[in-house]
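Left out: one protein chain. Kept in place: all the others.
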Amino acid sequence: MTAITLVEGVTQALAHELRRDPRVVVFGQDVGANGGVFRATEGLQKTFGEERVRDTPLAETMIAGIAVGMAVQGLRPVAEFQFMGFIYPGLDHILSHATRLRNRTRGRLSCPVVYRAPYGGGIHAPEHHSESTEAIFAHVPGLRVVVPSSPARAYGLLLASIRDPDPVLFLEPKRIYRAARQEVPDSGEPLPLDRAFVLREGSDITLIAWGAALRETLEVAEELAGEGVKAEVIDPATLKPLDIHTIIDSLEKTGRCVVVHEAARFGGLGAEIAAQIGEYAFDLLKAPVQRVTGYDTVMPYYQLENQYLPDQSRILRGVRAALEYPR
Amino acid sequence: MTAITLVEGVTQALAHELRRDPRVVVFGQDVGANGGVFRATEGLQKTFGEERVRDTPLAETMIAGIAVGMAVQGLRPVAEFQFMGFIYPGLDHILSHATRLRNRTRGRLSCPVVYRAPYGGGIHAPEHHSESTEAIFAHVPGLRVVVPSSPARAYGLLLASIRDPDPVLFLEPKRIYRAARQEVPDSGEPLPLDRAFVLREGSDITLIAWGAALRETLEVAEELAGEGVKAEVIDPATLKPLDIHTIIDSLEKTGRCVVVHEAARFGGLGAEIAAQIGEYAFDLLKAPVQRVTGYDTVMPYYQLENQYLPDQSRILRGVRAALEYPR
Amino acid sequence: MHKPKMQLVASFDIARLQYLDARGQATQPLPGFATPDTLQALYRQMALARLVDDRAVKLQRTGQLGTYPSTLGQEAIGVGVGGALRTEDVYCPYYRETGALLERGVEIEEILAIWGGDERGQGFRHAPRDLPLCVPIATQLLHAAGIAFALKYRHQRLDEPARVAVSCAGEGATSKGDFYEALNLLGVWQLPAVFVINNNQWAISVPRHRQTATPTIAQKAVAAGVSALQVDGNDVIAVRSAVADAVARARGGEGPTLIEATSYRLCDHTTADDARRYRPEQELHEAEQSEPLVRLGTYLRGTGDWSDELEGELQRELAEVCERALRNYAERPRESATAMFDHLYAELPEALIEQYEELRNEEVAP
Partner (left out) sequence: MHKPKMQLVASFDIARLQYLDARGQATQPLPGFATPDTLQALYRQMALARLVDDRAVKLQRTGQLGTYPSTLGQEAIGVGVGGALRTEDVYCPYYRETGALLERGVEIEEILAIWGGDERGQGFRHAPRDLPLCVPIATQLLHAAGIAFALKYRHQRLDEPARVAVSCAGEGATSKGDFYEALNLLGVWQLPAVFVINNNQWAISVPRHRQTATPTIAQKAVAAGVSALQVDGNDVIAVRSAVADAVARARGGEGPTLIEATSYRLCDHTTADDARRYRPEQELHEAEQSEPLVRLGTYLRGTGDWSDELEGELQRELAEVCERALRNYAERPRESATAMFDHLYAELPEALIEQYEELRNEEVAP
C-alpha cells in the first residue's frame, strides 16, 4: 500500500462508493475523460462508465438542482462544483430544496446528496478560484458542511458524507490537495460527521482551524512547543453541525483560544465558535477568543493573496494576544 | 402632513429619488401597474413612466445581473426581489460582481445599486416567503446590508442607500410594513449608513435587535422598566458595516447583552455581534451574551411560525439569563 | 446595407393541436381514448377541481386558509396532464395544480393543509413518489430533469420498468434560467421527461408579452434541441392526447417533449392578489368565452352524453366530496411544534438537542 495525497483520498473514497453502491453517480464539469481539473475523479469514468461518472453541461444551477431530483428518486448523487467560486448559482437549490425536502414532506422524501467543491486560496489561481465562503452554507439549516484536512480524513469523511441520508457540502482544501502523503487503506471505514478531531494535545491554549489553514496552525503549535507553550489543535472538520463539546473540553484545560480561518472575518465561522465559547465557557475564558482570519475584503488576485491569507506570523500574533492577556 | 407606514416610507423615498435624480430606475417583478405585491412601488409607474419603473421578466439572476450593468453605465438602479426567499439566484451577481467591480478595476468602475427585498416571517405567508438570511449577505465583503425598523428610518436609510456609491442590500421587515404610522416629512434628508440607533436608553442591560424583532424587543424593554430594570435598546440598522462602537459604549454601562434576531442562530449575525463584544468588551462583560433567535431549523409553514420566531417570553428568558448570571 | 448570400443551416416549425374549438365543436376526429366514459370522467375531474378551488378561496376569505392559488379556467391542463400518467411515473408540480394533484390521488384535505400552513399536507399519502408543491419558480423543472435521469438509470441499470418524469410550470417560469438549463439537459441527455407549460397569459401582473418576445412558448425548445408543440390548453382532449403521446415517446426512449398549453387565468393570481389593478376587463370577458369546462360540456351534450340531470347529480356528488374533505381539514389534529426539528435530518444531531428541548419546554409551558 502506497501513501496517497488528500485529493487521492477523495478519489479513493469515490471509487470505493461507486464500487460498493450501484446507486452512486458522480457528475460535474470535466469529471469524465479529464478526471476533473484537479484529477479528483481521475480514472473513474474509465472504470465505472459514462452513465455513472458524467460530464454535465456548463450550468451550476442545473448541477445543484438535478442532484436533488436524483437523490429524491433513490440515487446517491455526488455532484462536483469545479471551484467554490462557482457554487453560488447552486445555492438556491441547496438552501431551498436539498435541505428542505425531508422536512417539507415530513419525512416522505429525503435528499442524500453530496456537493463537492475545491475551496480556499493560495495556489496562484485566477479570480474566483480561491473562495472560502463556508460560513454562508453553514448558516443553512439542514445542511452538513464538511472540510477534510488530511488524506485519511478526506477518505473517511467523504465515505461518511456519501452514506449520510442528508445533504452534505464537502469542501476540499485545494491548497493541500497534494501537500502531504499518508497511508490510507481502502478499508471502507467512514469517519464520524459529528466529532471534531484533536490533532495535537496541549494545555496552554486551544487553536482551532480547518482545511488548509491547519498547516500553518500546526506549524505554529510546533513552534510554540519549542518555547514550552503546549497548544492543543482542534480540527472541527464537520463545521455544521459543529461539535462544540470537544472545543469546550479543551477550553477547560486552556482557557485561551484562537480560531483561524481563511474566510473573511465578519460573519465567518470564527464568530459562531467564539459566540458558543462565550455561551458555554464564559467562566473558563482567561482571554478574549482571538480570530485570525482573512480580511473583510475581496480575496485579491494572486499577487496579494499571501498578504490576505492568515500566515504563521499572524496566527502567532493571535496566540500571543491570547496568552499575554491581560497585559 | 399625514403619518405614514414603513412601506409608505419606502415608497416616499423611491419617489423622492426618482424625482431628484434622472438616473434612478426602479425595476422588478410586478413593481409597475401592480405597484409591487406589498405596494411599495404604488403609483410610481404612473408618475415616472414605464422606462423608469419597469416590470421585469421572472428571473432573479437577471434582476441581480442587469442591475450591475446599469450601475456600471451610470444609472442608479433600485432592483426589487419580490421576497427574500427568491433572492438566492441573484447571490452570484451580488457577491461576484456588484461588490467587486470597483475593487477589480481598481476604482475605474463602480456599482451603485440598491437591491431591495421584503424579509422576515410572521405574516402567515406560504413557504419561502418568510426568510431572514441577512447573515449570508453580511458575510460578503464590499456589500452594505441595511434594515429599517420604522417609517422614518425606512425613508432616510433608503435615500442614503440609493445615493451611496456602492452596492446596498436593503431588507424591509414586511411584518411591520404597516404596523405603525409616523409623520415623515419628505425632506430628502438621508440617515447615516454607518451609525447604530439607540432606540431606548438604559443602564442595566443592552438589547440589540433589528427589523421586525425590535417590536417584541421594545415591548420587553417596556415590561422590564415596570420592574425597574433599565434596558438600552440598540438598532444597528446597518448590519454591515456594523457600528460596534455604539454597542460597546452601551456595554460600558450595562455589561450585559441580549441579541435578538429571527434568523437561525448558527452563523447568524448574533454570533458576529457576540464575538466582537467578546473582543472589545471582554472585561466589561458580566454575563455571556445571550442570543435569542430563530431555531436552527427550516422556517416552518405558518401554523408553526410563531413557535419558531423569538417572542417576548423568549426574549425575556434571555434577559433573565443575562441579568441573573452568575446564578 | 449590402445583402450577402447566406446558406440555410437549420429550420424549425411549431405546430398547434386542438380537437374541440371554443364553441365545443370537434375540429377533427377525436383520439382513440376519447370514449364517452373517458370524456365524462375528464369533465367530472375538471368540475371537481373547480369546486375545490372555489371552496378553498371561500375558506381563505373566512380566515380558515392562507394564500391560495386557484386554477379557475385552467382545469383542462391539470386534469389533462394528470390523467395521462401512470401511477409509477413521477409528477413534479408547481403550485397551481389542483386538477393534476387530484388526478394523482392527492387528497383534497392534503391540498388544503399545504395552503393552511401545515407541511403534513405535502405527505401525499396516495402519491408517495411525486414531488411536493414547489413555490420557487421553475426550480421543480431541474428536479424533474434529475428524476428523469434517475428513472432512466434505474430502468437501464437496475432493471426497473420504464418511467417518466412530468413537470408543470407557468409561462412566467420559462423566463428563468432553471427552465432553460433543465430543458437543455433533457435534450443533450435525452431524458424521459415531459414539461408542460400552463400559459395562462399572466405572471401575477406581468402579461405574457412583457415576459418574452417569442410568439409561442413552445419554440423555446428549439434552444435545447427538444421537440415541442403547442396545444389548446382549454381543450382537455388536446392536452390529454398531447401529453399521453409525449409520455409514451419518453417511455419508449424517444426523448423529451415541451408542451405549451395556452389558457387564461380567469381568477386572481392568488387570494392575496387583486387582478383588477392590472388586467383589462375586456380581455377577461373574451377569455371566459373559451373556458374548458363549458366547452367539453357543450360537446358532450351535443353527442347526447351529458344532460342537466347528470350535471345535477354530479354537482351533488362533488359537493359531498368537498364537504367531507373540508371537515377532515378542519378536524385534523394540531401538529406539535417540535415537528420542525423531527424531519430536519434523518436523526437529530447532538448539536440541536438543546434547541429541541427548549422548544419542547416552551410548548408544554409557554
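Per-chain numbering from 1; labels A, B and C assigned in written order.
Just so it is clear, contacts are C-beta pairs under 8 Å (C-beta built on N, C-alpha and C of every residue); 3 or more make two chains touch, one makes a residue touch a chain.
Model, not experiment: these values are computed from the prediction.
S.K.: Taking the whole complex into account, name the chains on display that the unshown chain touches.
M.R.: A, B, C
S.K.: Tell me which of B:31, B:68, B:136 or B:281 is the one touching the absent chain.
M.R.: For the chain that is not drawn, the touching residue is B:68.
S.K.: Tell me which stretches of chain B touch the chain missing from the display.
M.R.: Answer for chain B: residues 22, 25, 51, 56-57, 59, 61-62, 64-75, 77, 89, 92-93, 96-97, 101-110, 141-142, 165-166, 194, 241-245 touch the chain left out.
S.K.: Write the list of chain A residues that the hidden chain touches.
M.R.: 29-30, 32-35, 37, 55, 57-62, 85-86, 89, 124-129, 265, 295-298, 300-305, 307-308, 313-314
S.K.: Since one chain isn't shown, list which residues of chain C touch it in the complete complex.
M.R.: Interface with the chain not displayed, on the chain C side: 1-2, 4-19, 28, 31-32, 175-178, 180-181, 184, 187-188, 190, 209-216, 218-226, 229-230, 241, 245, 248.
In this section, only the chains that are shown with their structure count from here on.
S.K.: Relative to chain B, which chain has the most distant C-alpha mean position?
M.R.: That would be chain C.
S.K.: How far is the middle of chain A from the middle of chain B, if each middle is the mean of its Cα atoms, in Å?
M.R.: 30
S.K.: Where the CA atoms of chain B average out and where those of chain C average out, how many Å apart are those spots?
M.R.: Between these chains, centre-to-centre, one finds 36 Å.
S.K.: Two or more other chains in contact with one residue: find those residues in chain C.
M.R.: 119, 136, 177, 339-340, 344, 351-352
S.K.: Touching two or more other chains, which residues of chain B qualify?
M.R.: 61, 85, 89, 127-128, 296-298
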